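Dropping a structure here in C-alpha cells format, bear with me for questions.
The other protein chains are all here in position, but one chain of the complex has been omitted.
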Amino acid sequence: MEITKAELLSFYETMVTIRTFEEKAAELFAAGKLPGFVHLYIGEEAVATGVCANLTDKDYITSTHRGHGHLIAKGGRIDLMMAELFGKATGYCKGKGGSMHIADVNLGILGANGIVGAGQPIAAGAAFACKYKKTDAVAVCFFGDGASNRGTFHESLNMASIFKLPVIFVCENNMYGISNYQKNHMNVSDISDRAAAYGIPGVTVDGNDVVAVYEAAAEAVDRARKGDGPSLIECKTWRHRGHFEGDPCIYKDPKEQEAWLKKDPVLSLEKKLTELKFATVVELEEIKAAVKEKIDSAVLFAQNSPDPDPDDVLTDVYAS
Amino acid sequence: MEITKAELLSFYETMVTIRTFEEKAAELFAAGKLPGFVHLYIGEEAVATGVCANLTDKDYITSTHRGHGHLIAKGGRIDLMMAELFGKATGYCKGKGGSMHIADVNLGILGANGIVGAGQPIAAGAAFACKYKKTDAVAVCFFGDGASNRGTFHESLNMASIFKLPVIFVCENNMYGISNYQKNHMNVSDISDRAAAYGIPGVTVDGNDVVAVYEAAAEAVDRARKGDGPSLIECKTWRHRGHFEGDPCIYKDPKEQEAWLKKDPVLSLEKKLTELKFATVVELEEIKAAVKEKIDSAVLFAQNSPDPDPDDVLTDVYAS
Amino acid sequence: MKQMTYAEALRDGIRLEMQRDPHVYLAGEDVGIFGGCFGQTAGLYQEFGPERIVDTPISETAIVGHAVGAAAAGLRPIVEIMFIDFMGVCMDEILNQAAKMRYMFGGKAKVPMVIRTPCGAGVSAAAQHSQSLEAFFTHIPGIKTVMPSTPADAKGLMCAAIRDDNPVIYIEHKMLLGLQGDVPEGEYVIPLGKADIKRKGSDVTIVAWSAMVHKALAAAEALAKEGISAEVLDPRTLNPLDKDSILNSVGKTERLVIVHEATRTGGFGGEIAAIVADEGFDLLNAPIKRVTAPDAPVPFSPVLERNYLPSEEKIIKAVKELF
Partner (left out) sequence: MKQMTYAEALRDGIRLEMQRDPHVYLAGEDVGIFGGCFGQTAGLYQEFGPERIVDTPISETAIVGHAVGAAAAGLRPIVEIMFIDFMGVCMDEILNQAAKMRYMFGGKAKVPMVIRTPCGAGVSAAAQHSQSLEAFFTHIPGIKTVMPSTPADAKGLMCAAIRDDNPVIYIEHKMLLGLQGDVPEGEYVIPLGKADIKRKGSDVTIVAWSAMVHKALAAAEALAKEGISAEVLDPRTLNPLDKDSILNSVGKTERLVIVHEATRTGGFGGEIAAIVADEGFDLLNAPIKRVTAPDAPVPFSPVLERNYLPSEEKIIKAVKELF
C-alpha cells in the first residue's frame, strides 16, 4: 500500500488542526477563559489521524476524556467544538457537556467520555448495530493504557470476539494513566499482547508515525468490514503536556520527556513531506496559517455566541 | 515430587466427603427439605481437594456459588455446613446465609459468593493482607470458566501481578457458564492463556486428576509463599449435574456427558489407589462408610437444630 | 382477554414488539435455549433465532454498555440482567452512560433500551439474589422505572417500555412470574406514568407496587371486614410517577400508608411521603406510615425471610395506627 501525496497532505492538515486547536485551548484555559477540566491531545495527533483516515461518516467512534483529537479527525466541526469548550448555547452539546462530552451522533461520534474505559462496551454495541443491520460500517474505540486495566476492556474485547463484531480497539499508550507509569500499572510492555486472551489479532505500532498507524488501522478496518471480527491496535505515543491543564507533571522524567519531544509526530510528518518533496516548507507554513485562521474564527464564533438560557437546565433529560 | 500413600488416601477421603455431602444435598433438595438454590460440585472434587491440600488454616480462600467442595477441602465443618443448608440457627451463618454464603473466617474461608467473579478481588485483597503483614500465607481464588469473562478477573489478575500478591487464581473450567458452552463464551480454548496478559504464569491441568492439580497448586503456592507473586491455574473438569438442582440440562450433549462421567475423579482415584496397592476395595468401602456416617450425623444435627429466632433478622447488620 | 401468567404476559409483550419492529432484539445470559433463569424468555430463541435472541458471556458491564452503544446507533435492545442484585456490576453503564448520554450531548442522542430484571425475596435466595433495588434507579435522572404487579400490566408496560425512546428499567418480581390473570390479546400498551387504582376505598390510601400490591389488597380485604375502606393505588411506574393520582386519593382518604418490599431507609416510599408531606400536607389527617423491609440484607432461612418481608398483618397494623 503506497500512501499518496494527497493523503499525506490531508493527514498533515488534520494533525495541524488538532495541534493548533489544542494549543489554542491551552492558551484560553491559562487565561481563565475555559471552565472545567481540559485534557489535551498534543503529541498524540498521529493516532486519531491515522485511524480516522480509514473511516467514513457511517462508521462510529467512541472517544475519551482526551477527545478533541478524535473528534477533529472524525470530521467534527471545530466551531461547534470550541463553542462547547466555552459552554456556549451554540456548542455541540448546547453547553451541557463541555470538553469531556462532545459528540456528533450524525457523524458517528458517540462522544468523549469522562469515565475511563466506558467507551469500550459502547463501541462494541455500535459495532453490534452495524453488524445487526448488515451494513459494512465499523466502530473504533479509542482508549488509553490506563483504561486497558479496567474490567470494561476485558468484557468488551471478549464480547466483540465472540460475536465477531466489526470493532477496532485502538489503545493510545502514552505510558501514563495520570501519574501512574505503565511499568507500575501493568506487567506487560506491549498492550497488544492482551489480544491473545480473546483470540483476536493484536499489533503494536509507532503511534507517532501517522503512516504506520494508518496502515495498521487500514488492515483492521478491512478485516472488520469483511466480517472477520475485531482487532486490537496499540499505538505507542506520549502526551507532551500534563494530564490536564494545570498538572505540573512532577512524576515525569525530564529526560524521557525530552526524548519524546524529539519524536513529535507533527514535526516528523513535516520532515517526511519535505524529504519526499510532497511539500515545501513554505507550503506547509501556508497550511498552518490557513488552519490557524480557521481556529481563530472558531474562537471568535465561540466568544460571540450566547450563553445557554439558564432554564435550559431541565431540557434534554428525556426524549419524548 | 512423589505423592505418598497417606497423602493420596487423605485426598480420597476429602473427595469422598465432598461427593457424599453433595449426593446427600441433592437427595434432601429433591425431597423439598432444603430451601433456596443448591449448586452441586459433583464431578469437580479433585480441584478443591488438590488445591487445598497445599494450604493451612492461615491461608485464605474465596469460593463461589458452587462452594461446598471448597469449604470441605479447606477444613470446613460439615455439621455446621449442613445446618446452614437447612437454614438452622446452628449453621455456619446462623441461617442467614445459606448454601451460597457459607464462610469460616477463622479457617480463612472468606465465603461462598452469589456474585459470579466477586471473589477475585477479595482474594487479591486477602493476599494483600498476607503480604502487608509479612506472613508467608497465601490466598486462593476459585472461580469458573464463565467468571473468567467478568471484568473482576482482569482487574484482579492485573492488580495481583503489579503488587506481586501471594494469590493463586484457580479456574475450574467445567466448560459451561449455566447453559453457555465455553466455545460460545470465549475464543480461547485454554483459559490459562489469559495469564500472559498480566505477565504471570498460567498452566492448564487435568482437573479430574487430583495429583495433577495438587502438583500444579504446590508449585504456585510455593511461588506465592516465596514472594514471587500470583499464578493462574486452569483445571479442566465437568459438572455431572445441572447448573443448579432442578436444571434438566437440555443444553448438554449427552455423548459428552457420558464421556466425562467415565473420567469421574473419584473413580479414577479409586483405580489409582488400588492399582498402586495403597488400598484394597474393602478398605475404600470402609472409608466411604465412615464418611457416610459423618454426613448422616451432620444431617441429623441439622435436622434436630432449632430454627433461628425470627427477630434475629436485625442482628449482625453492623459490627459494634 | 386470555388467561396468562405474568411471565407469559411480559414475554407476549416482547414477542409482539419484536414482530413489529426488526430493530428490537434481546440479549442476556442464558436467554436463548435455556429460556432465562425463571423461564421468562422460553421459546423466543426458537421463534427469532440467534441473531435476535442473543446469549452473552457473564459480562454485565458489557451487556449494558453494548446496549447503550447499540441504542445510540439505532437499535432498540432489550437486555436481561438475571437478578436485580447484579445491577451493581453494571451501574456505571446505567448511571453515567445510558442515563446521561442524551443530556450530555445536548439532546442530540436517543438511547432507547430496556433492562429487564427480576427482583424480590420469597424463595430463600438470600442476600445477593433477593433484593428490591428500584430506589437506585429512581434517583437517576434520565432513567425510567417500571414495576408491574399483574399479568396485564406486565404486558402493557413491557410494550410501552420497548417503544419508549429512553432507557427503561423493567423490574419483574420473581414471586409474581407464575401469577395468572386476564391479559388483553394483541397490541396492548399502557402509557408509562399512569397509576392504577387496584381497589377503591375512602378511609385510607395504600400506595404499593409490584408484589406488595397483592399484600395490600389482602390487607384491604381484611380491613373492609372491620369497617375500614382502603384504597389500593399501584403507581405501576415509579418514574414517571403519577403524583396527581396519589394526591387525589389522599385528598379523598386523608390518610396514607406506603408499602414496599425494599429496605426502609432510602426506599422510594420516602420520596412519596416527602411529596405528600409537601404538596399534600393540608390534605393529611394523620402521620404517613411506611411498611417496608427492615434495614438489613435479605436473610436465607425461611423463618427469617418471612419475618423480614412486609406482610398483610404489618399493613393492617400500620393502617390501624392512623385511626
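Should a chain be cited, it is by its letter among A, B and C, assigned in written order, with residues numbered from 1 in that chain.
Criterion: contacts are C-beta pairs under 8 Å (C-beta built on N, C-alpha and C of every residue); 3 or more make two chains touch, one makes a residue touch a chain.
Just so you know, these numbers come straight off a predicted model, no measurement behind them.
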Touching partners, among the displayed chains, of the absent chain: A, B, C
Residue in contact with the excluded chain [from A:Arg19, A:Lys131 or A:Arg150]: A:Arg150
Residue touching the undisplayed chain, where the options are C:Leu177, C:Ala273 or C:Ile316: C:Ala273
Of A:Gly125, A:Gly177 or A:Gly207, the residue in touch with the unshown chain: A:Gly177
Omitted-chain contact residue, chosen from A:Arg77, A:Lys164 or A:His185: A:His185
Residues of chain B (touch criterion as defined above) contacting the omitted chain: 60, 62, 91-97, 101, 103-106, 110-111, 113-115, 118, 120-130, 132-133, 139, 151-152, 155-156, 158-159, 162-163, 315-320
Chain A residues that touch the omitted chain in the full complex: 35-37, 84, 87-88, 93, 95-98, 100-101, 113-117, 146-147, 149-151, 177-180, 184-186, 250-251, 307-308, 310-314, 317
Sites on chain C contacted by the missing partner chain, in the whole complex: 85-89, 91-96, 99-100, 103-104, 126-128, 133, 135-136, 138-139, 141-142, 239, 241, 262-263, 265-271, 273-274, 276-279, 281-282, 284, 286-290, 294-297, 299
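Going forward, only the chains that are shown with their structure count from here on.
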Topology of the chain contact graph, where touching chains are joined (line, ring, star, complete, other): complete
Chain centre separation in whole Å, for chain C relative to chain A (CA means): 40
Distance from the mean Cα position of chain C to that of chain B, given in whole angstrom: 36
Gap in Å, rounded to a whole number, between the CA centres of chain B and chain A: 45
Contacts with two or more other chains, residues of chain A listed in rising order: 151-152, 155, 158, 162
Residue numbers of chain C (touch at least two other chains): 57, 59, 61
